[in-house]
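Reading through the structure tokens given below for one structure.
With one protein chain withheld, the remaining protein chains of the complex are depicted in position.
Chains: A and B, in written order; residue numbering restarts at 1 for each.
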Amino acid sequence: METRATRIGLWIWTTLVVLFLHIPIVIIVLYAFNASNVQGWPITDWTTKWFGPAIHNGEMQDALILSLKAGALATAIAIVLGTLAAFALYRASFFGRTMVSFLFVLPIALPGIITGMALNSYFTYWGQTFGLWTIVVGHATFCIVIVFNNVVARLRRMPASLTEASMDLGADGFQTFFHVTLPAISTALISGALLAFALSFDEVIVTTFTAGVQNTLPIWIFGNIRLGQQLPEVNVVVFLILLATIIPVVLAQRLTRESGILRTE
Amino acid sequence: MAGGGPSLRRARRRLSLPFWRHGWLRAVAELVPPVAWMTLIYVAAVAALFVYAFWGVDSFTGKVVHAWSLDNFRQIFESGAFRGVIWRTVYIAAAVTATCAVLAFPFAYFMARLASPRVRAMLFVLVLLPLWSSYLVRVYAWKVILAQDGILNWSLEQIGLPGANLGYSNWAMWLVFTYIWLPFMILPVFAALERIPHSYIEASRDLGASGFTTMRRVILPLALPGIVAGSIFTFSLTLGDYITPTLVGGAGSTFIGNIVYSTGLGVSGNLPFAAAFAAIPVVIMGIYLTLAKRTGAFDAL
Partner (left out) sequence: MRRIKLRYVALALVAVTLAAPAAGISKTGANEGKLTMIAWEGYLDPSWVKPFEQQSGCKIQAKYAGSSDEMVTLMRSGGGGQYDMVSASGDASLRLVYGGDVAAVDVKKVPGWKQFFKTFQSPPNNTVKGKHYGISLQWGPNTLLYNTKKVTPAPTSVSVLYSPKFKGKITVPNNPIQIADAALYLSKTKPSLGIKDPYELNKTQFAATIALLKQQRPLVKKYWGLASDEISLFKNGDVTVGASWPYTTGALQAAKVPVKELIPKEGATGWLDTWMLSAKAKHPNCAYAWYGYISSPKVQAMQATTYGETPVNKLACSYMNKLSKGSCALYHANAPESYYASIKFWKTPVADCGNGKKDCMDYSKWVTAWNEVVS
């Protein structure tokens, strides 16, 4: 189909892009073992001494737990709201549909600093104390669109005959939803949830404006980059997180693969 | 939830029937929570912020004065330096988008149409994994690579080439932004390419088109919504960023986000001015999104 030359060219291109994407990751891992706490090149002394302090760093642990909590809550809210909206809009082609899609895209389309500053003044205006829930509200707002898009795409591919058949067999709306529709979109939900969680976990701009006394992990990282004295610890933490996330990402990939992506029909 | 007793079943049926009969009723009920969330929280907050753009600041006390005027906008557009900032942000965002598209397309094509399922799965993981390592730390890694005595110059030195003076410059920012947003371009393009039925390509070939023509007239137009969807991410994320210019930008690398950040904070900061400046990327994205809608990109997000 494609010529041999094209195939080889594409293989090379793909490999180069993969290398491009991962060179900084390799650098991060290398510097986790750097003895000096100033990041210069070449690295002269190698050590694992940063691993202990990094893992036992109380501030880091608090920040990590807060990031996980906020991410989970924001993703949960995004799943509920995004799925509701997806169900409402995937079939109907009424005027409001594009308007609503536009509405959901806004938090990602507009610069994060605007979202952050706007939410900050808004919360201050309502006298809201800044804390876990202000962070969650901020994150959920831009995570909705991720889940929404994934579920809509999946729903469009699902034949309507499935729900009709379920109804014909005597199931009411709720049963149809739980036994037929939900399993069909489950993989879309999972991939949407994973991407939303990743976005929330790494978000720093909006969180700077909506967090209270506590720090999320990216804010802790930013603080250390500012201080400049504990950079190797930051590299260690990022390295360990990368290792920890390989498994969920691979799992999610396997799940979404099985959803049967139409290819040749 | 097998059945739950006859009375419960009846109640559920009675509840779900009107929603089935009047599909629009169900759609509205489903829409209310998410739309309410977005309008009451997000839209209200952002609108409230932009009202500030038309107000001023008392230069003596530093407090906001509710006097309606276009002075902030005038101040921005009359200043050569600020116009330069806007122009720089836009053209670097455009350059980053173009580069991401060029890099992503062959990669996504390979992933969608040439790779075996196992290779595809592996590539997926490889593309998503960097997103899980902190954005900040990845940008910082580039700082080390591009510095004067950094890895890039060291490598060039090893093979006898002169060092590149890339650190702390617009070139560095272009490179780093392209790197950071590349996964966001790859995924939608991949999704779009994957949806193209193989029969289209075969038909095109049967009609006598060469590979190149098939690419130009069949594949590319069908992949366009995916490219545009990816470009929404790369363009808007670059347009509003202030962290990368701070970390790897040089003396002439100020972005819109930097100005908004430095003037928007603090009691004597100038929130009206910051809001006016912040309105500019919003308007730009508004135009961009309207154009993107026409290409059907929203369906490909």
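Following the convention adopted for this analysis, a residue touches a chain if its C-beta (ideal position, glycine included) is under 8 Å from a C-beta of that chain, and two chains touch if they have at least 3 such contacts.
Just so we're clear, the structure is a prediction, and the values are computed from it rather than from any experiment.
J.: Consider the whole complex, including the chain that is not shown, and state which of A:3, A:129 or A:161 touches that chain.
T.: In the full complex, the listed residue that touches the missing chain is A:129.
J.: Could you tell which one of A:38, A:160 or A:247 touches the chain left off the display?
T.: Counting the whole complex, the residue in contact with the absent chain is A:38.
J.: From the list B:99, B:178, B:244 or B:263, which touches the chain that is not on show?
T.: Going through B:99, B:178, B:244 or B:263 one by one, B:263 is the residue touching the chain not shown.
J.: Just name the one of A:15, A:61 or A:229 that touches the chain not displayed here.
T.: Among A:15, A:61 or A:229, only A:229 touches the chain that is not shown.
J.: Looking at the whole complex, which of A:5, A:160, A:213 or A:247 touches the chain that is not displayed?
T.: A:213
J.: To test your reading of the contact rule: which positions on chain B touch the chain that is missing from view?
T.: These residues of chain B touch the chain that is not shown: 57, 59-62, 75, 79, 81-82, 84-85, 143-144, 147-150, 167-168, 246-247, 249-252, 254, 259, 262-263, 265-270, 273.
J.: Contact with the hidden chain only, please: which chain A residues?
T.: 36-41, 59, 120, 123-124, 127-130, 212-215, 222-229, 231
Quick note on the criterion: only the chains that are shown with their structure count from here on.
J.: So how far apart, in whole Å, are chain A and chain B when each is placed at the average of its C-alpha atoms?
T.: Chain centroid spacing, chain A to chain B, equals 14 Å.
J.: Quick one: in the complex, what on chain B touches chain A?
T.: Residue positions touching the partner: 1, 9, 12-13, 15-17, 19-20, 23-24, 26-28, 30-31, 33-35, 37-39, 41-46, 48-49, 103-104, 106-107, 109-111, 114, 117, 121, 123-138, 140-145, 147, 149-151, 154, 179, 182-183, 191, 194-195, 197-199, 201, 211, 232-233, 236, 239-243, 247, 256-257, 260-261, 264, 274, 278, 281-282, 285, 289, 293, 298, 301.
J.: So in the complex, the part of chain A that touches chain B is made up of which residues?
T.: Within the complex, chain A contacts chain B at residues 1-3, 6-7, 9-11, 13-14, 17-18, 20-25, 27-28, 31, 39-42, 80-82, 84-85, 87-89, 91-92, 98, 100-115, 117-119, 121-122, 125, 137, 140-141, 144-145, 148-149, 153, 167, 172-175, 178, 198, 201-202, 204-205, 217-218, 221-222, 225, 231, 234-235, 238, 241-242, 245-246, 249-250, 253-254, 257, 261-265.
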